[in-house]
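A protein chain is absent from this complex, but the other protein chains hold their places.
Lettered A and B in written order, each chain numbered from 1.
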Amino acid sequence: MTTLGLGVERLEQALLGNASGLRVCPGLAGKGYSSAVAGQVPEPVFEQLRDRDATHADARAFLLANAALSEAVLSARGLEAVSPSRRALVLSTTKADMDALERLFRREPCSAAARRHIQPSLLAEDLAAAQGVAGPVQCVSAACISGLLALKQGALLIRRGRADAVFVAGVDLLSHFVLSGFTTLKSLDAEGCRPFDRDRGGLSLGEGAGALVLARRELAPPRAISVRGWGVSDDANHLTGPSRDGSGLALAISRALTSGGASAEEIDYLHAHGTGTSYNDAMESRALRTVFGGQVPPFGSSKGMLGHTLGAAGILETILCLIALRAQTLPGTPRLREPDPAVPASVVATPRPAERLRKLLKVNCGFGGTNAAVLLERNGE
Amino acid sequence: MSDKAILAASYLGPAGHGNDLTGIRPWGAPLSDALGRGELGELHWSLVFASDPGRFARMDYMSRLGLMAVELLEAGLDALPVRTRDRLGVCVETRAGSLSTDVRFLQTPRASLFAYTLPSTLIGEICIRYRLRGPVLCLMAPTRLGFASLDEACCWLDEGEADACLCLGCEAVEPETARAMDLETATSNWHACAALVGAPEGRPRERAMGSGTDSLLKTCLDLCGQRPTGVHPVGAELPTNAPGRDPLAKAALKATLPTANRD
Partner (left out) sequence: MQALIDELKSRIITTLGLERVQPADIQAEAPLFGGGLGLDSIDALELVAMLDQEYGIVIEERTVADQAFASVRALAEFVATHRPKCP
């Protein structure tokens, strides 16, 4: 569920077409934000979701996440074999239903259902209940790396024997709160983000929800994509600016490679964080060179397509990686026009068929100097 | 499965502050009255730190509480070698998260506030202060018992992801913002409880040895602000591989709390 609308097919179309869902949003103009360009979920999508679920009519975070989960569950084969108590749910979100908090703050009407979701753990509980999950429920909130951490936690629940199938979802809303917050940090690009571009001027925000189902290997279809390994680190440097030398991210990537038993040369593609801010993209470039030396694999960013979806980013971007792996296509970097010469030359601007796309790294970086990397691998053949 | 122990534990709350060595000491008056009312601004870094741990005044209460709880551990984190610091994880759990700072930001949007509108910012402050680069995680917990992070730490040690872990349970909702938002007052209690989990050999000699899982869990409960009645020496090994959700919480509830007091 993103600015592109409902459903994974939209994401697939956008990936293959290198499309951008970023738009000038009329509702954002004149509010004092430094950009009105964002990846907003179209209102008709919300209407559609509301029609299906009147109880949660104003609980936007729930509506999006639940819809994403339902779609994922529908396409997960073999799930019937897993009893509810062996199903778990892990939610990733930075601000949960911030819209509800804002309405409370402004003394505007807010349903009890939405109000609950001001507390992220209750949003997770309600989603678990709606999806018939009776096993462990976890809620991760660790800035922009939440999504990948949720993926890791889901995989660990299976590895630790506490669940056989885990629903992993990420959601965040395009709220006044985050728009105004990133405005105070002066990190928004008024024209819309251009990751790794020479003329990049900041990030764009997006909202949405994504979900996927992790399962024990024996239950998963043979061609399923594996979560092979992960790495998490902290820069220990500054709160909102990444470590200048990218060493924290490099550390997370090497941890992911080690835990997944892969070497740098085996990585066929890296899906970057690539927000489009001057600092982030420069830092990531340095981190890539540190890890890969002169052989940086093809890489790119999808934030020009969906915007920075915060807590949903790790999940939505992983879904894009899954699409790429299935289609054996290297994703492009929507809205990238002219790569910054300081960025490694292997940045992929437009999608192209891959000679080999088997092992893929997904990385994200967040406030607090946090970094996460996940190694995905396509099985079979 | 490796042996694991709580090497040090600390607590700050309305009732007082301390660690496993000192026990919980009540705040002196008039500080105790102010803190009892939730006036977190009264907590000055000098209560715990020898020098300003880096722009304390700019931090939100959650970060301040968390840093103070970690410093209170007196675990010699400053002196650890790099190799150890790279393998030291940080796991935070919180129920209310940055709620108070969120409300303050809605009231007055400022860059310095926005940076603190994430429960995980506390992790960043800890990593910066003690130069830790290990794995990190922030869990939004449904209850205030504080065991999800202990459970996670045990798993990290078993899985080789870290050699030791700082676990932190932190609640820093100000009564003022809770009232302004008409939120349940249960969230307006504040506390921070830290535990350093690691291999038993890692425990400094002067830390007292204890025994018995019940005693340890009771300590954790005490330290999480349920009933600050005193601190037992920590030293028992933590149960491993317990099934289900909040495994230690379940065990703790069975062992120590009457039904009425459960959160």
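Rule of thumb we're sticking to: a residue touches a chain if its C-beta (ideal position, glycine included) is under 8 Å from a C-beta of that chain, and two chains touch if they have at least 3 such contacts.
Keep in mind it's a predicted model, so treat the numbers as computed, not measured.
Student: Thinking of the complex as a whole, which visible chains are touched by the chain that is not shown?
Tutor: Contacts of the unshown chain, counting the full complex: A, B.
Student: Looking at A:L16, A:L185, A:A264 or A:A327, which makes contact with the chain not pictured?
Tutor: The missing chain is touched by A:L185.
Student: Residue-wise, where is chain A in contact with the chain that is not depicted?
Tutor: 184-186, 238-241
Student: Just checking the interface: what residues of chain B touch the absent partner chain?
Tutor: Answer for chain B: residues 52, 54-58, 110-112, 115 touch the chain left out.
Just so we're on the same page, only the chains that are shown with their structure count from here on.
Student: So in the complex, which bits of chain B are touching chain A?
Tutor: Those residues of chain B that touch chain A are 86, 90, 95-97, 99, 102-103, 105-106, 109-111, 114-115, 117-121, 123-125, 127-128, 131-142, 148, 155, 159, 181-182, 241, 243-245.
Student: What residues of chain A sit close enough to touch chain B in their complex?
Tutor: On the chain A side, the touching residues are 94-95, 98, 101-102, 104-105, 118-122, 124-125, 135-143, 149, 153, 156, 159-162, 177, 180-186, 232-240, 248, 251, 255, 366-370.
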